[in-house]
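What follows is a structure written as structure tokens; I'll ask about it next.
All protein chains but one are shown in place.
Labels run A and B following the written order; every chain starts at residue 1.
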Amino acid sequence: MGTYILRRLLWTVVLLFFVTALTFLIFNVLPTADPAKLRAGRNQTPETVAAIRDQLNLDDPFLTRFFSYLGDLLFHFDFGTSVLNDEPVRPLIFEALPNTLMLVLGAAVVWFVIGVVIGTISAVKRGSILDRVAMTTALVAISAPVYWLGLVALYLFSSDLGVLGLFPAAGTYDASRGVFTSISSLFLPWLVLAAAFSAIYARLLRSNLLETMSEDYIRTARAKGLKERTVVFKHGLRSAITPIITVLGLDIGILLGGAILTESVFGIPGIGRLSFDAIQRNDIDIVQGATLFLALGVCTMSLLVDVLYAFLDPRVRY
Amino acid sequence: MAHGDPLIEVRDLVKHFPITKGLIRAKQVGAVQAVDGVSFDIREGETLGLVGESGCGKSTTARLLTRLLDPTSGTIEFRGKDIASLSRKELKPFRRDMQMIFQDPYSSLNPRKTVGSIISEPFIIHEPSVGEKDRKCRVQELMEQVGLNPEHYNRLPHEFSGGQRQRIGVARAIALKPKLIVADEPVSALDVSIQAQILNLLRDLQRELGLTIVFIAHDLSVVRHMCDRIAVMYLGRVVELAGADELYNHPRHPYTGALLSAVPVPDPRLAKAKVRQVLTGDVPSPTNPPSACRFHTRCPKVVMGKCDVDDPALDPKEGGNLAACHFPLSDREVATQVPTAAA
Partner (left out) sequence: MALLEVEDLRVHFKTDDGVVKAVDGISYSVDAGQTLGIVGESGSGKSVSSMTVMGLTRAKNATITGSIRFDGKELLTASEDELRAVRGGPISMIFQDPLSSLHPMYKIGKQLVEAVRTHQDVSKARALDRAVEMLGLVGIPEPRRRADSYPHEFSGGMRQRVMIAMALCNDPKLLIADEPTTALDVTVQAQILDLLEKLKRELDTAIVLITHDLGVVAEVTDDIAVMYAGRIVEKAHRDDIFAAPEHPYTWGLLRSIPRLDSPRDEELVPIPGRPPSLINPPSGCSFHPRCPYVREAHTRVDPLLEAVPGAAGHEVACLLPPATRRALWAELSTGADPEAAKAVATAAGAGSGTGSVRREEEAS
């Protein structure tokens, strides 16, 4: 197990190196807007642009620039500097991270609980009206675009434009105002972000559980004289839920790179918003930093999930 | 080549599946010794049986013979030519002479292809010059030959019963008139009333086409019925090799004796008469097999100091059986353990 984790960590480093190289290549070699021109502001002259190019070492060969970026990243954990407002990228990301974390982890709890509960009910009552309604709703939730769902949610429930006015309005999220206030303004974003995921998880769990319930060991459990409830929850769900943990880990990992649409609709200053704004303004270093961060998140979570899986399923050994 | 001459000579055949471990570069830390030094001949026109329990290496041996697996070492001479180390390309002309029939007729047929196209595949691969019309004709002849209705040419595998699917597998195997058929547990997935149909079919085809068959099964009664000579395998080795009558009438290796004793006999009188020789424990792991005679950990006749240090060779014993044992069974021992033996 120790060797396995170590090997996985080594691979993670290799993978991150390639991700860094690839993003660097994409943003620095493929034609995009000239960072120097962006930086130079409105009244630019060729001289100021040249000066900035020089200052940013943009005229150095590609490899030199890449290794200097990599060096900064490795030794100073420095993601570079935003070309537009001359701010270092690292604090930007670290300011945005807790907001994304709050949004994603909260939503994950919501969708996991909803997904498991609905999936279980649907599987147990397969073919019933309840099952059909749940699965049709799930299909709608999966198909609905997040921004549309977000806007509808705001229209219905937000305190400023909402019909019902149950939850705080968009843009009211502010981490500095204390946990409880931020939680209340995160309710709607959580629900919106979780909607599609809940539906996917419910369908996944339903099919897993249905498959599990036809296993031989479920027959054994029934033959033991266990209550059907115990059969479903202790024997069925235990097996059906384990693979879903893997998916959950990876989904969280991906979303740590930013839930761009949700964050944008609700005005939450998370990593998604940060990269969205940066992309619009061609702020390369921020985009690159956020991309790396996404890769890091996915790698970490997938390692975590694999280790966790070995604990959940005794048959898996590394 | 005359009937009875060796078609295939297998010498010291070894297949080890490596077990690897290591941080970056995997190092081999051990091996599953699936087949570990097996030698035997397959004679032209005979049916050679390979029996043994799961994990004894019989299926691996089958896959080595047909080169579906690459041997770790050893030679397989097919009519004097060693095919153990040939490349895929060099093997192609031999492939048409060696065909396999598999255990599970459900999973070894592509569910999306019609029976006709499944059986014509060998022609397409090995005789591409044959025209489509001619091919269909030959396929339908084959279907007739194995007892399928040729009109079912365009049906899909799922429209057939288990026994019929195995017939499809047989038709595919004999399509190119091979010299050798390796049948790996061909009837163990079938219902008892269907098994006899397939067994009889194989025997009839062997007579008609002069096939040489390697018949692999765990069911000792079926093997007895089908085979001329039988090799008993245990943990990757052949422990006894003898003609069917010799093997069943006077087994010499204690493992063969235990196997025969364990077979339930559908005759209550004989069942009552026998002293069932029940082996204790499980088959040891093939990654770390016992020293010397591999059966010594479970052998009722074991003599420590001999069996665990001195590896017995496969030598002729009383009655002509080849057995790898220092203390072979006597006729008297056989009579109490195996009431079906005529000894």
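The rule we apply is simple: a contact is a pair of C-beta atoms (placed from the backbone, for glycine too) under 8 Å apart; a residue touches a chain by one contact, two chains touch by 3 or more.
Computed from a prediction, not measured in an experiment: that's the story for all the values here.
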item	value
Candidates B:Leu86, B:Val265, B:Ala292 or B:Ala335 - the one touching the absent chain	B:Val265
Contact residue for the chain not shown (choose from B:Ser117, B:Gln197 or B:Thr287)	B:Gln197
Options A:His76, A:Arg132 or A:Lys224, residue touching the unrepresented chain	A:Lys224
Selected from B:Lys15, B:Arg43, B:Arg67 or B:Arg224 as touching the chain missing from the view	B:Arg224
Contacts of subunit B with the absent chain, listed as residue ranges	53-54, 161, 163, 191-197, 199-200, 218-222, 224-226, 244-245, 248, 258-271, 276, 278-280, 282-283, 339-340
Contact set of subunit A toward the excluded chain (per top definition)	215-217, 219-228, 235, 238-239, 242, 312-315
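The rule is short, and it goes like this: only the chains that are shown with their structure count from here on.
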item	value
Distance between the centres, which are taken as Cα means, of subunit B and subunit A, whole angstrom	54
